[in-house]
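The block that comes next holds chain A.
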Amino acid sequence: MIMEELKSKLEKAFGSAKISSNYSNNLAIELDETQAISMLSYLKNLGYKHLALISCVDWIEDNQFELVYVLSAYMPSDDSYSEKEKLNIIVKTRISREEAKYISIIDIFENAEPYEREIHELFGIHFEGHPRLTPLFLVLKYDKPPFRKDFDTRQFVDDYFGNIPPVE
Partner candidate 1 sequence: MDRNQLVKWIKAPAKMGHKYSLHVVYFCTGCGIIEIPPSITARWDAERFGVIPVATPRQANLFLITGYVSTKTLKAIIRTYEQMPEPKYTVGFGSCPINGGMYWDSYNTIKKLDKYIPIDGWIAGCMPRPEAVFVAVTHLWTLIDKEMADGYKRYREKYDYYRANQEKVFGEMEWPPLYGKE
Partner candidate 2 sequence: MIIVQIILVPIIALVMGLLFMGLFRKMMARIQWRYGPPITQPLIDIIRMFSQKTVTHGFMFEAGLVLSLAGSIVVALFLPMGNITVFETGGLLVVLYLMLLGPLGIALSSGESGNPNSSIGISRKFLLALGYEVPMLLVLLAVMTHYNTISLAEIVRIQAYRGWSFGSFPLLLSGIAYFLILPAILGIRPFEIAGAAQEISSGPKAEYGGKFMAFSTLQHGLQEFIGLSLFVNLFLGGGDLFGLFGMYANTFLGNLLAIVVLLIKMLLVFAVGVCINAAFPRFRIEQALNYLWTWPSLFAFAGIVVIMITG
Partner candidate 3 sequence: MTLELLLIVAFGGAFLTYFLGKISGKLRNGFAVLNSLAVLVMTSFFYGMNIEKPVAFGFFDITFVLRMNMVSWFFAITIVGIGFLSIIYSLRYMQNKEKLDYYYFTTLFINASMLGTVLCGDLLSFFIFWEMMSWSTYLLISYRGNDRAVFAGIKYIIMSIIGSMVMLVGIISLYVNFGTLEITELATLIQLAPLGYTLFILILFSISFAVINAFWPFHTWLPDAHAEAVSPFSSILSAVLVRKGMYGLYLFMYMILGLDLLNKLRFGVISFNGVFCWIGAITIVFAALTALLQSDSKRILAWSTVGQGGYMILGVAFSTALGVAGGTFHILNHCIYIGLLFFVAGAIEYSTGGIRDLDSLGGLIKKMPVTFIGAIIGVSGLIGLPLTCGFVSKWMIYKTLILNGSPLLAFFAFLGTWGTILYGYKFIHNIFLGQLPEEHENVKEVPFSMQLPIIILSVLVILFGVLPGIPLKVVNVMDTYMGFESLNINLAGVVSETGALDTINIFMVILVVFVIVGLLFKAGRKSRKTDQYDNYAAGAAIPKGRYNYTVNFYNPLSTIIEKYLKDVVDAFYMKLTGFVTNVGDGIRKLYTGYVGNYIMYIVVFLAFLILIQLRWSVF
């Protein structure tokens, strides 16, 4: 009933959003990229303050990246784990693969900073308004961001590590 109530409220607020729920406790919302940010702040005001994760999917066939934001609510102070806290909300938006840039949500969720840095380093998506998009994990230099589907790892391994001669 929390879900149905929430679903109806969201449909009223965001007409164009496709809302589905494939598990008992999560709600998937697909949204156009222009409305995603407002949806996130709307959900935050509703009480879903915890940004669990940002991840990215590379749909290379229809030439798009898909950004996935997972929200949930914090346990209230009297730590009664009610129905609302069990609910996970997944917000998905599609952005085009060529210019591959999107707006950073750091001012809504501060803890988005490392996730966006990681997606920037591994997928090459530029986040507007992110304070420091510096490299996080990678040591070596790659021609294309490694997590993209068109980056051929075997090819890279052969010509980068392959031509290092064994010591004899």
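The candidate set was assembled so that all candidates are chains of the complex that A comes from, given by their letters.
Please note the rule applied: a contact is a pair of C-beta atoms (placed from the backbone, for glycine too) under 8 Å apart; a residue touches a chain by one contact, two chains touch by 3 or more; residues count from 1.
Since the structure is predicted, the reported quantities are computational estimates derived from the model, not experimental observations.
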For chain A, the touching partner in this complex, picked from 1, 2 or 3, is candidate 1
Listed in rising order, chain A residues that touch candidate 1 in their complex are 137-142, 146, 151, 153-154, 156-157, 161, 164-167
